[in-house]
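Starting off with a structure, shown below.
Then we have chain A:
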Amino acid sequence: MEVVKPLLYILVFPGFLFQFVFSTYLEWMDRKFYARMQNRRGPLYTGFRGVLQPVADILKLFFKEDIVPARADRFMFSLMPILGLAAVVTAGLYLPVWLFTPYNSFEGDLIVVLYLLSLPSLVLFLAGWFSVSPYSLIGATRVLTQLFAYEVPFFLALLTPAVVAGSWQIQKIAVYPWTSGSWWVIGIQLLAFLVALLTLQAKLERVPFDIPEAETEVVGGPLTEYSGKKLAMFRIQKDILMLVGSAFIAALFFGGFPGGLWIGGLWLLVKTSIVVFLLSVIRASFARIRIDQIVTFSWKYLAPASLVQLLVVLILKGNGVL
Partner candidate 1 sequence: MEESVFRLPVGPQHPFLKEPAKFDFDIQGEEIVGARMNFGYNHRGIEKGCEARNYYQAMYLLERVCGICSHSHTTAFVQAVEEIMKLEVPKRGLYLRMVDCELERLHSHLLWLGVAAHEVGFDSLFMLVWRDRELVMDILEKISGNRVNYAINTIGGVRRDITDAQRKEILGIMKTLKQRLDYYAKIGTHEPSFVGRIKGVGTLSAERAAEMCAVGPFARASNVATDVRKDDPYACYAEMDFKLITSDLCDILGRVIVRVYEMIESCTIIEQLLETMPEGEIALAKVSRRVPEGAAVSRYEAPRGEDVHFVRSNGTDKPERVRVRAPTLANLEAATESVIGAYVADIPIAIASIDPCFSCTDRMAIVLRDRKRGTRVTTWEELRRRGIEWYGKNKGIRF
Partner candidate 2 sequence: MTDDYESRVREAFPDSTVTAGAKGRLWVTLTPEQLIPAVGTLWERFALRQLAVIVGEDLRDAFQANYVFTGERVIILQVRMDHDKPEVPSLVGRIPGAAVYEREMKDLLGIVPVGHPDLRRQAIPEDWPEGVYPLRKDVQIPRPEEKAAQEGA
């Protein structure tokens, strides 16, 4: 039993299977919101109101022909999708799903998660680099440029709740508003929350920050040459990244909830859905910006904003208000 338990953690809950189901549900919700904001219907016919559509898309890709470009590095090209998927699924293991301490949670797991969440971008860069096609190369360089733009504000923004809670453990940060009894701390972190939301959007490479894989410009960016199973794995990776990213932001900024597995799970669903909804609103209401514009934007506005927020929190903390 002691051998089976970690395997179950990794493969079923809170590992791959749970994340897959939850993330496809979130993708469906994102697509539905996005469509309704544009006065369209969105997915409709697969499952209840099209809820199975993302699963169907991924399944379809698994049955498609898998092509490796003749000039690409076959080993690295095939390795990348697995590596990216492994990174995000591992990050997802640290998700505080309900009040109980998740498997192998430890003091400082926030840093590990941030590191694991940076990996997909590097993987994407390498994927583009090893496919050796003009569009992949342009996309790959864009991935890295964009990484340098959003990563620092993202870290700074997630630092704020950690400073407030005085801990580097996600679990403790999440329960801080409840244990300390001061729910109002959620309110004063609004600026950091906005920065985190925008940089998460950049991390997920969605409009207005879908510069690396801008379809009309560089076809698919680093993923141009990918097809079949490998593309499907990238799709799953992207979905799980959205789930993990938005669940973390929700956990860090919205706090945990008492009440055990069922209510805690429901609260996770609700708060993650709220973050995903906000992400879809951002996706719907802007045009894709240029690579030079995102660098300017994040260093000129996002980084200073997160610094200001950190400063405010530190001052409050120093004066003993928090």
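Quick note on selection: all candidates are chains of the complex that A comes from, given by their letters.
Here is the rule we use: contacts are C-beta pairs under 8 Å (C-beta built on N, C-alpha and C of every residue); 3 or more make two chains touch, one makes a residue touch a chain; residues count from 1.
Values in this document were obtained by computation on a predicted structure and should not be read as measured data.
Visitor: Considering only the touch criterion given at the top, point me to the candidate in 1 or 2 that touches chain A in this complex.
Guide: 1
Visitor: What residues on chain A touch candidate 1, complex-wise?
Guide: 37-40, 134-135, 138, 207-208, 210-211, 214-219, 284-293
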